[in-house]
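What you see is the complex with one protein chain gone and the rest in place.
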Amino acid sequence: MIFSVAVEVRPLEGIANPEGLTIERALPALGFTGVRGVRVGKLLRFELDAVDEHHARREVEQMCEHLLANPVIERADIHLEAVGGTQ
Amino acid sequence: MIGSPQPARSDPDRAAVPEGAHRALGLTDEEYAGIKAVLGRPPTAVELSMYAVMWSEHCSYKSSRAHLSRLPTKGPQVILGPGENAGVVDVGDGLAIALRIESHNHPSAIEPYQGAATGVGGILRDIFTMGARPIALMDGLFVGDLGDARSRYLLDGIVRGVAGYGNSVGVPTIGGQITTAPGYRGNPLVNVFCLGLLRREHLVLAAASGAGNLVVLLGSRTGRDGIGGVSVLASSEFAGEGATKRPSVQVADPYEEKRLIEACLELLSAGLVVGIQDLGGAGLACATSETAAKGGMSMEIDLSAVPRREPAMSGVEVMTSESQERMLAVVTPENLATVRAVCERFEVEAAVIGTVAEPDPDGVGRLRIRDAAGGEVLGEMPAASLADDAPRYRRPIAEPADLAARRAVTVTLPDPGGRHDDALLAMLVDPAWIYRQYDHQLFLNTVRGPGEADAAVLRLAAPGIAWQGKGLALSCDANPGWCAVDPRAGTAATVAESVLNVACTGARPLALVNCLNFGNPEHPEVMWQLTEAIEGMSEACEALGVPVVGGNVSLYNASDGADIEPTPVVAVAGLIERLASPPPAITWQEGDALVLLGEPASALAGSRYARDVLGRAAGALSPVDLAQHLALCGLVAELVAAECAPAPAGVLHGVHDVADGGLAVALAELAWRSDRGARTEVARPEELFAELPPRALIAAADPAPIEQAAAAHGVLARVIGRAGGQRLTIGAPGGAVLVDTPLAALGEAMAASLAGRLDAAPATH
Partner (left out) sequence: MTDAATVGVLCFPGSNCEHDVVAALEGLGAAARIVWHSDSDLSGFGGLVVPGGFAHGDYLRPGAIARFSPAMGALSSFAERGGPVLGICNGFQVLTEAGLLPGALMRNAGMRFVCTTVECEVVSSSSVLTAAVPTGTVLRLPVNHYEGNYTVNAEGLAELERNGQVVLRYRDNPNGSTGNIAGVANRAGNVVGLMPHPERASSALLGSADGLRLLESFLAAVANGAGASRAPRVAS
């Protein structure tokens, strides 16, 4: 099956995120005064061919562990959606 | 058979070219008629698109070329002058430098990060295509007033773009210059300079030779980036149409360029390519036609062999795409396998996209574009016609109607006996906010980095080229304030200042490259500014003995109908014969005598004080006596060079040129950098802020040897005070105190100039 995969990589709780802080500081000057807790991460999107959702998820988890996220500072959330049969 | 292609409506390459299509591509009716005359028939779609980009102002210099021939380009050290990818100059020991400067103005106005970054990428390719290892970048930046949020956004993005590309690609950015003025708000300028070092025997030209040789495209895949960039973006006025023009933004990939540099330098040093040309503005259209034309050969291009990044690209798109990080190499069939192996090692894609052929039986080298190898011909043009047959315009020239009236104005110092501390503090700028974001140390060559001296000083060495004791001085300069009141004298003074800057590091000037940024050439006053600037540059370069070895002209710099002020940017490279010790920096020591060298200055016209403090852009600019200036530069270079020798003379403690901002700003910069004050006196109050002629200020424990040397060179020398204490005090004859400020106030003003504005306030679109 073909899965549409989105991996959201974000800084671990407690890890400083100066990029988010900078954006948070900039927003009030533009009139957006209610914003709190901006955290900047990454979103990776790709397609994956796997036998089923279970295998797909396990494969993506391994990708995250080995390459896509750095567990020292980041966590990864995986979103999977079947979009079609294997070609 | 060309000229009567079968119409296939769905196919843009084969469809009949609709009436008037040339206008949408930026060509006039006369230019279209010229294309038909060259071809003897109406052009196909592919041909029309190629002529449109090649005959654009950006590629053809059609408005300026007639005037540029005035510039002096000769000198015994010049190996290659203007007209090549870069100027090449002999520096002895079998080595040469390649240098060039180019603008990337309009792309930076639309997307500052990508615009500036791709500007860096483009200038690097111009250098390594000559076989030179790029070792230094400089950037000339011009943005609107930083009180304005959009100008802050642009400067922030431009600096991040230069840093993001230059740092990552691994070429140090060792200097530059920043100007803020309201006129650049809608049309910022980004000029990027690059210098490379090469062994003379490795010099390679962008010419295709040898029938049967292969045309190989190296680097990134071709996408739809920047299609029509040169004709749409760089060759017409634009009025903040950012949103609609965004599709043609090119995206920079410094990582691809880094691999391309290493692969190409290895190919060139191993003698594996016959000719090589970078792909910049006008993409494949430019690179294929220029290499074929320079070699006097024909060339067959197979469009289907061009690696694509996007599906369903037309031939028009492939030939005119400005996708970045690509090079075109001409390779003999025997060397192809080795070339591929080198490219594979650096993970650079290499595709054979065509062949070089003998000129046609009529003696004309033609460029043939086919849809596949041996397939249908979509375009067939005399190769040289794309570059050489572009129209040359003698556009109308008219001096401004109010010129005489504006020149008759005398700009005076209000309250000449009063205090001028606030004006001085408002004029201080610390560019460290910019250069701290640039790697300016890579390659272990940087002896004087940005901000330390009037020019950057590098050891003359590169990876693979061992240092043999020489030094290189580089300075990038512009002064649109001077040029606004008098483009001719202002441009001459800009050259004079740049030459003095390299002299202040002990160097003798070798060569100059320029980037001429002007407004809309269809305005006769802009053409007057341009021709006056070229005249002034020529006069100064002749008098000071500096050949112009390359240049770039950027026109149509205007927004909302207002042309920018004339902005000629120059970069001067100088040679220090023996660099054993660092040249004196912009600094002084306790008790130093301060010796001002040069002709007296008192006119305020064109000065930063007149513009920024008084808000006046009028008056008559003090012309620089070029013979006197040559003597001054010779004196300063001699004094400083003696400090660079293995046994330094030990006379000079510091040196700084006096120009932009005048004597008061020069003193303040010295005091701030030394963390030490001074007590000085000017000859008359206007001397505080008068900028011309450029002078030099020297700090020395004993002024006598300097005064003697000055007398021997016929240069005026005057001791204006002594360094020491925690305040900068500038008095006038008769006891008036004009400036009396603590060092801390100088520091606060410096910190507020750029860092305070750009790190504090959010930058928004």
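So that you can tell them apart, the chains are marked A and B in the order they are listed, and the count of residues begins at 1 in each.
Throughout what follows, a residue touches a chain if its C-beta (ideal position, glycine included) is under 8 Å from a C-beta of that chain, and two chains touch if they have at least 3 such contacts.
Predicted, not measured: the structure shown is a model, and the values here were computed from it.
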Quiz prompt | Visible chains that the absent chain touches, using the contact criterion stated earlier | solution = A, B
Quiz prompt | Given B:Gln437, B:Gln589, B:Ser602 or B:Gln628, the one touching the chain that is not displayed | solution = B:Gln437
Practice problem: Pick out which of B:Pro12, B:Pro42 or B:Gly170 touches the chain that's been left out of the picture. | Solution: B:Gly170
Quiz prompt | Given B:Arg185, B:Arg224 or B:Arg259, the one touching the chain that is not displayed | solution = B:Arg259
Exercise. With the full complex in mind, choose from B:Val447, B:Ala540 or B:Leu596 the residue touching the hidden chain.
Key: B:Val447
Practice problem: Name every residue on chain B in touch with the hidden partner chain. | Solution: 160, 163-164, 167-170, 253-255, 258-259, 345-347, 435-444, 446-447, 459, 463-464, 579-582, 759
Practice problem: Quickly run down the residues of chain A that touch the omitted chain. | Solution: 14-16, 18-19, 22, 67-68, 70, 72-73
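One rule holds in what follows: only the chains that are shown with their structure count from here on.
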Exercise. Using mean C-alpha positions as chain centres, tell me how far chain A is from chain B in Å, no decimals.
Key: 41
